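Only a single protein chain was left out; the remaining protein chains are all shown in position.
Lettered A and B in written order, each chain numbered from 1.
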Amino acid sequence: MLFPAGPAAQGIATLWWWMFWGGAAIFALMLALFLWLLLRPAAGQGIPARWWIVGGGLVFPLPVLAALTGAALWLGEGTLGGTAPTRIEAEARMWQWQFRYPDGSATTDVLHLPAGRDVEIVVTSPDVIHSFWIPRLGGKIDAIPGHANRIVLRADAPGEYGGVCAEYCGTGHVDMSFTAVAEADWGRE
Amino acid sequence: MRRLALLIAGFVIWSAAFLAVYALQATGCAIGMEAGLLRGLLILCVAVGVAAGAVPLWLARRGGVLGQSATIAAAAAMASTLLTLSGVFWLGPC
Partner (left out) sequence: MTPIRRHKELDRIWRTAPGWGRLAAVNHTVIGKRFMLTALVFFAIGGLLAMLIRIQLASRQSEFMEPGTYAQVFTMHGTIMMFLFAIPFFEGLAMYLLPKMLGARDMAFPRLSAYGYWCYLFGGSILIAALLMGAAPDAGWFMYAPLSSATYSPGINADIWLLGITFVEISALSAAVEMLVSILMLRAGGMSLDRMPIFGWYMLVVAGMMLVGFPPLILGSLLLEAERAFGLPFFDPTRGGDPLLWQHLFWLFGHPEVYIIFLPAAGVLSTIIPVFSRHRLVGYRAIVAAIVAMGFLSFGLWVHHMYATGIPHLSLSFFSIASALVAVPTAVQIFSWLATMAAGRPRFSIPMLHVFGFMFVFVCGGLSGVMLAMVPFDLQAHDTHFVVAHMHYVLVGGFVFPMMAAAYYWLPHMTGRQPVQHLSHAAFWTIFAGFNLTFLGMHLTGLLGMTRRVHSYDDPWWEVLNFISSMGGFVTTIGFALLALDLILLMLFGRPFRRDPWRAGTLEWAMPTPPPSYAFASIPMGDADGPSLAAGKGLLATPRGEMETLGVDPLTGRPEQIVILPKPTFLPLLTALATGGVFLSLLFKLYLLAPVFAVAVVALFLRWTAAMPAPAVLDAGQGLMLPNHRAARLPPSLLAMRFIIAADGAAFASLVFGAGFLAISAPGWPPADWPGFGWPAWVAVAGALAALALPGRALMPQVVTVAGFAAILWHMEGVQDHAAPASLAALATWGAVHAGIGAVLAGWAAGQEDKRLSVQWQRYAALVTVVAATFPLLLRLLAEGAA
């Protein structure tokens, strides 16, 4: 996800870098406060207790968390639960992936995508729980037997992207990887 | 024991509101309830939860160290009800 290749992954990467720098700053601040108080006894005696608890426990975290959660939900509302006219069915089974396209064709362990266009991938499983994940394009979606889950992804440029099963599904779990090939002229409609 | 109950009352109401909203939303989506109606019911649920949270806050207003803890907990619970369930106001219901 550090090398995003689609809008969903791009949004997540932006969120990550904000959280990373913010988190690093908060971590440094907390540690500095602790060490300051420990190594300089009596340094903080001028600050009333209420300030510490109300300031550090409420005034500081609440707005930060509200802003972050609001932004993340806004981002999620845009990427989750969307639909796209182009639909590919992905069936995960122990331990391979089968993809079926609108024109009726099917491939195993290779997913052909149209580049630069939203595709909706419908993920199902006939046996145990698997999880569909192309790290550079976006988040995961579980393949749960008895349910059909959807995810909308887009590859901005043609190219090959690695995909894996992210949920442990038995001894063949590691081998259950696939390649997503984004093509400029897709022709499977 | 009543004062001990008061300490957790706010968050018991939070739990009830949380479960009620989650169950209502899941059931509403499963039976294909109309989106506007579902959102209205969910908002009503949250409103009832927040309003009910005022009761322990009012009851806890007097009485010692435990009363003060209960006041903080009840206020926190009331705010939590509103915050955790705030998605019903602006996110798509299903």
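A few points about this structure:
Everything that follows uses one rule, which is that a contact is a pair of C-beta atoms (placed from the backbone, for glycine too) under 8 Å apart; a residue touches a chain by one contact, two chains touch by 3 or more.
Bear in mind that the values here come from a model prediction, so they are computed numbers and not experimental data.
The residue from A:G6, A:P114 or A:G139 that touches the chain not shown here is A:G139.
By the touch rule set out above, chain B reaches the unshown chain at residues 1, 3-4, 7-8, 11-12, 14-15, 18, 21-22, 25-27, 29-31, 64-66, 68-70, 72-73, 76-77, 80, 83-88, 91-94.
Chain A residues in contact with the hidden partner, per the touch definition given at the top, are 1-2, 8-9, 11-12, 15-16, 19, 23, 26-27, 30-31, 33-35, 37-38, 41-45, 47, 49, 52-53, 55-58, 60-62, 65, 68-69, 72-73, 75-77, 79-81, 94, 127-129, 131, 133, 135-136, 138-142, 144-147, 149-150, 162, 164-174.
Please note the rule applied: only the chains that are shown with their structure count from here on.
Chain geometry summary: the mean Cα position of chain A and that of chain B are 30 Å apart.
By the touch criterion given at the top, residues 83, 87, 91-92 of chain B touch chain A in their complex.
On chain A, the positions that touch chain B within their shared complex are 66, 73, 77, 81.
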